[in-house]
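These notes are about the structure you will find just below.
A protein chain is absent from this complex, but the other protein chains hold their places.
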Amino acid sequence: MSKPLNIGMIGYGFMGRAHSNGYRKVSHFFDLEYRPVLKAVCARSADKVKPFADQWGYESIETDWRKLLERKDIDAVDICTPNNTHAEISLAAAAAGKMILCEKPLAMNAPEALKMTEAVEKAKVPNMVWYNYRRVPAVTLAKQLIDEGKLGKIFHYRANFLQDWTISADLPQGGAGLWRLDVAAAGSGVSGDLLAHCIDTALWLNGGIRDLNAMTETFIKERKHNLTGKVEKVGIDDACTFMCRFGNGSLGLFESTRYARGHKALYTFEINGEHASIKWDLHDLHRLQYFDHRDPGILRGWRSIHVSDGDHPYMGKWWVPGLQIGYEHSFVHQIADFLEGYAKGKPAQPDFRDAYRTQLVLDAILESARDRQWVTIPG
Amino acid sequence: MSKPLNIGMIGYGFMGRAHSNGYRKVSHFFDLEYRPVLKAVCARSADKVKPFADQWGYESIETDWRKLLERKDIDAVDICTPNNTHAEISLAAAAAGKMILCEKPLAMNAPEALKMTEAVEKAKVPNMVWYNYRRVPAVTLAKQLIDEGKLGKIFHYRANFLQDWTISADLPQGGAGLWRLDVAAAGSGVSGDLLAHCIDTALWLNGGIRDLNAMTETFIKERKHNLTGKVEKVGIDDACTFMCRFGNGSLGLFESTRYARGHKALYTFEINGEHASIKWDLHDLHRLQYFDHRDPGILRGWRSIHVSDGDHPYMGKWWVPGLQIGYEHSFVHQIADFLEGYAKGKPAQPDFRDAYRTQLVLDAILESARDRQWVTIPG
Amino acid sequence: MSKPLNIGMIGYGFMGRAHSNGYRKVSHFFDLEYRPVLKAVCARSADKVKPFADQWGYESIETDWRKLLERKDIDAVDICTPNNTHAEISLAAAAAGKMILCEKPLAMNAPEALKMTEAVEKAKVPNMVWYNYRRVPAVTLAKQLIDEGKLGKIFHYRANFLQDWTISADLPQGGAGLWRLDVAAAGSGVSGDLLAHCIDTALWLNGGIRDLNAMTETFIKERKHNLTGKVEKVGIDDACTFMCRFGNGSLGLFESTRYARGHKALYTFEINGEHASIKWDLHDLHRLQYFDHRDPGILRGWRSIHVSDGDHPYMGKWWVPGLQIGYEHSFVHQIADFLEGYAKGKPAQPDFRDAYRTQLVLDAILESARDRQWVTIPG
Partner (left out) sequence: MSKPLNIGMIGYGFMGRAHSNGYRKVSHFFDLEYRPVLKAVCARSADKVKPFADQWGYESIETDWRKLLERKDIDAVDICTPNNTHAEISLAAAAAGKMILCEKPLAMNAPEALKMTEAVEKAKVPNMVWYNYRRVPAVTLAKQLIDEGKLGKIFHYRANFLQDWTISADLPQGGAGLWRLDVAAAGSGVSGDLLAHCIDTALWLNGGIRDLNAMTETFIKERKHNLTGKVEKVGIDDACTFMCRFGNGSLGLFESTRYARGHKALYTFEINGEHASIKWDLHDLHRLQYFDHRDPGILRGWRSIHVSDGDHPYMGKWWVPGLQIGYEHSFVHQIADFLEGYAKGKPAQPDFRDAYRTQLVLDAILESARDRQWVTIPG
C-alpha cells in the first residue's frame, strides 16, 4: 500500500490545472511507493480558488501562502505563480523544510536563482523545476539514444519555439492570463517563457554552453496594461534568437518568437551527429525523427518513430502500441519520477541547480542582446 | 454541486482501464450535472480484480455480475467483457433497470444485437456503445464540416484499420489478452474488432450502406489455443476487405488486417466530396487533413489542421492551442456526452440501435465473404 | 560513336510530347550504343503536326500512318494515338517489320491485345508498352527490394490512382484532349486509363492475380459529346474498385476514380510483407517509404527514403544526392532501357505480352462489375 505525500499547491492557473491532473493520474498508471494527496491549494482570492479546489478535489484552501507553509500536513509545495514570486516563496518553503516543485523559469535572473538554489541545498529539501518536456517519451528516447552514443560526435544543435498569439497590437499586457507579457511579473518575454524550455533540453541532451550571441526584438512597443489601464511601454522580448558554441564543440542555434503565424507551440529541436541525427516537434510530440547513416546506403532515410511501444520510455504504463498520449502526460511522468526519486533517495532532475544553469544562459542572452556582443557563460 | 451517478464495471482489462480513466477525469475538465462514482468493479477472480479496484479507487468489488446487477447503489453498468458475454449481461441489466454502457461490437451477430436493442428500448434504460472514435475531436470536426455541407455531394468514402501484431505464427489464441483471436469469444476477427469502428464512423458521417461485397482471409490457419493447450483451427478473419454503395450514392471501400507490417493502429478514413475532401489518421489523431476546391486556384492544397484550438470540438476543455491530447481523451468525451445527454434527456449516441445497424453490416460482410456474392443490408 | 535508331512517331498529344522529350534527352545522360533520331512524326492534320515537328526537331512529317510504315528510314514506330487505333497500327507495323513502342493500355480488350501480341512475336519485332511508372527510380527500387527478399512473404498489396478533373457535369466528352471520356475511343474509363498502370506495377512487383471482384460507377450519366454536339450517354467508368487474390496468396485492393477532390495524380501503392513494408506516391515520386521490422525495436519507423543517391536506380545518371528528378524522367529511363535491351538482345519490359496480361485483368474488371460476381483471370 502506497504512502501519502501531501501536496500544497500555490496558484491555480493553467499550470495549476496541468499539475493537478498529473497528481490525480499518476497513481493509476505508475506503481509507486508514494501517492500524491491534494491537501491544499492556495491563492489570494478564496472565491476564485474554492471552485478550483472543488473541481480537483483539494481537501482545503488557503489564501496566504505563508499559512500554507506553516501547515504540518503539507509535505511538498508546488509553486505555479508568476515568475516574480518564485524566489520569495521558495526561500520561505526551504526554510520551512518543505519539498519544492517550482514552475519555470526558476527565477527572474541568475543571481536570484543562485540564492534559491543555495537555500534548498542548504535546507536539503528535495527540489525540482517543471521543465516538463524532458519527460515527453520521444524526448526521453532522444536522451537515451545520445547516451548510447548512437549519434557519435555532435556537430549541430538547433531549437525553435515558435508561437503566434501576440501578433495583434490590441492585445493588452499584464493581469490574469496575460502576466507573461508584463516584464514586471515575467522578467522577460519569449526568452524566459519559451527559450528556457529549449535551453533546459539542450543542456540535458548536449551539455553546457560556452558562449553565445543573441538578438532580441519587441515588435509591438506599447500595449495597454491591464493593471493600470494605461498604454505602457512593453518591456519583454517578443522574439529572441541566439547562436552559441557548446562545450563539446558543437554549434547551437536557437530561436523563439510569438510572431510566427501558423505555429501555436512549435517547439522543435534537431541534433546532427557524426553517425545519426534526430528531430522532434512538440506539435507531433508522439513522434521522433531519426536518421542513421549506418543504415545500408540505398535504404537510408529519416525514420518517423511512432513512440508508443511498450519498450519506449514511459509508454509501457499507458495503452497499447499505436495509441498516442499527449501534452499532459509529460507532467504525470515528471511527478512519477519525482516520487520515485524521493523514495529511492535519488532526486529527479532538473533540480534548482540545473535550472540555475539555464538561468545563467537566459541572463547571458539578455546581456548579449543589449550589448550586441558575445557573452561567455560562467562556470 | 454535481450529483453522483454510480458506476458498476464488469471486466477490468484494457478497456476497463480506459473507461476507468475516463470516469476519473471527466469531472475535472467538464462541468456536468452528474459526476461518475466508481462504486464497484466485477470479475470472476477476486484476487485479480482487487488490485485493479485499489488502483482506480473502486469502492467495492463483486465476483458475480448478477450480484452487481442486484445492487441498488449501482445506476449504470459498464460492460467490458469479451463479446460473447455482452448479450446475456445486457439483457439482465435491462431487466434490472440499469443504464448500460457496452463495449463494441455490441453482440456476436445482428439477431443477438436486435434482441438486446429491443430489451433496452422496452426497459427504457439509457444505453450507449463504446465506439469511442466518434469523440476524437478531429473526427467530430469532420462530422461538423459534413453537416455544414462543406463537402457537398459525396462521391467516395474509404477507411482502413491496419495493424501488424498477429503476424507471428507462434502467437497463441484464446484466454486472457488473446480472446480476440478466439472465434468462440470474439465472434469474428478484424471485422468485429476493427472494421466495426470504421463502419460506426461511416454510418455516422455518411449514412447507411445499401449493399456490399466482402473478402476475408485467415493467413495463419492453426494456432495453439491457450484454453485447451492444443493446436486448433483459427476461426477468425485475419484480414477483411469490402466494397459497398452507400444510400447517398457514394462508393465505399473498407479494409482491415492485422498483417500490415509497420502499422500499429492505422485507422484512417478519407471522404471525397464535390467541393472538399477530408482525411484522418488515428496515428496522428490530433490532426484533420482538409482540401477545399473553393480556395483560390494557386493556393489550393491539403491543409493539416492541428485540432487543438478552443473552438475545435471538446478542445476548449483541455489545454491551450498547439498542445495535443491523445487516445484516452475520446473516452472522457464519450462519458461527458453520456452524462450530459442523461441530464438533458437526450441520449448520447451511438446507442444500442446504432450499434445494431453496424452489426447488420458486420453480418453482411461475413455472409458475403462466405458466399462470394453481393449482399444487401436490411432496412 | 553511337548508332542512330530512327523513330517515327504517330500522334502528337500529351504523350507525344513526353516521349519526344525522352528521345531528346536520353543520349545526354545515358551512354548507349544506339541514339534515337527523330525521323518523322505523323498525324492527320499537317497544319497541326508541322509546328510540333518544328518544336521538337522532327526531320519530316507524315499525314498517313501507313505511309510512315512504308518508309525504309524508320526503325521504330511509337504509337501515341487513342486506344481504339493501337491494334490496327500495331498489326500493320509488325507486318512491316518495325519495332513498336505503344502507349497503354495496349488494346481495347484482351482478345485484341492477344492478336497484337501474337503478331509482334511472330514478326519478331522488338516491342514495348509505355507503362512508364516502372521506371520511376523509387518504384524500381521497390522492385529491387522485393526481389532481394527484404519484405518476406507478402500479405497485402493495395493501390490507388485518384484524380479529380471530371467532377464538373459541364465537361464534355470526346474529341481532342477529351477522347479519354469517350468510350468509343478509350474502351473504358479509369480502369484502362489509370488502373492499368496500377495493375502493370502490381503484376511486376507481386506476380499474377488469380481472381477478382470489381465495382464500377459512372457518376455523371450524360455529357455533351464534342464530336456530335449532342448530349450523349457516358459509356466509361468514372470510378472503379476491385479486390483480388494474387497467385502468391496475398490480398489485393485497388481503386481508381476521377472524383477524388484534392488529388491530381495520386497513384499510390503499399505492400505489406512479413518483415517489411513499402509505400510510394506519384505526388512525391522521388521518395520511397520503407518500414523494416528487423530494425531494433525502439528505433523502428517508416523511413522516408529520398531516392536521389548515386546508387539508387538510374540516379547516378542525373545530378547529385538531394536533387530530385520528376515525372518526365520515367520516359527517359524507359527509352534508355529499350535501347540497351535492343543492343544486348534482351528486350526491355513490359512488352506486348506483359501488357496483354494486364488487359486480361482489365477485361475481368469490367466483366465482374457488370455481372456482380467474382471472375477468375485466365492463365
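Each chain gets a letter, A, B and C, in the order it is written, and its residues are counted from 1.
Note that contacts are C-beta pairs under 8 Å (C-beta built on N, C-alpha and C of every residue); 3 or more make two chains touch, one makes a residue touch a chain.
Source: prediction; values computed, not measured.
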{"item": "Candidates B:Phe29, B:Tyr290, B:Phe338 or B:Trp374 - the one touching the absent chain", "value": "B:Tyr290"}
{"item": "Residue of A:Ala92, A:Leu171 or A:Leu251 touching the missing chain in the full complex", "value": "A:Leu251"}
{"item": "Full-complex contact with the absent chain, from A:Ala123, A:Met243, A:Val320 or A:Ala343", "value": "A:Met243"}
{"item": "Per the touch definition above, residue among A:Lys48, A:Lys233, A:His275 or A:Arg370 touching the missing chain", "value": "A:His275"}
{"item": "Chain B, residues in touch with the chain not shown (by the definition above)", "value": "141, 144-145, 288, 290, 292, 295, 297-306, 309, 311-312"}
{"item": "Absent-chain interface as seen on chain A, which is shown", "value": "155-156, 158, 162, 164, 167, 213, 215, 217, 219, 239, 241-243, 245, 249, 251, 253, 255, 257, 259-263, 272-277, 291, 293, 300, 302, 372-374"}
{"item": "Contact set of chain C toward the excluded chain (per top definition)", "value": "14, 18, 20-21, 24-25, 27-28, 55-56, 163, 165, 263-266, 282-286, 306, 308-309, 318-329"}
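As a convention for this text, only the chains that are shown with their structure count from here on.
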{"item": "Centroid comparison with chain B (C-alpha atoms), farthest chain", "value": "C"}
{"item": "Where chain B and chain C are represented by their mean Cα positions, the distance between them in whole Å", "value": "42"}
{"item": "Separation of mean Cα positions, chain C and chain A [Å, integer]", "value": "55"}
{"item": "Between chain A and chain B, centroid-to-centroid distance (C-alpha), Å", "value": "36"}
{"item": "Interface hub residues of chain C, defined as touching at least two other chains", "value": "300, 302"}
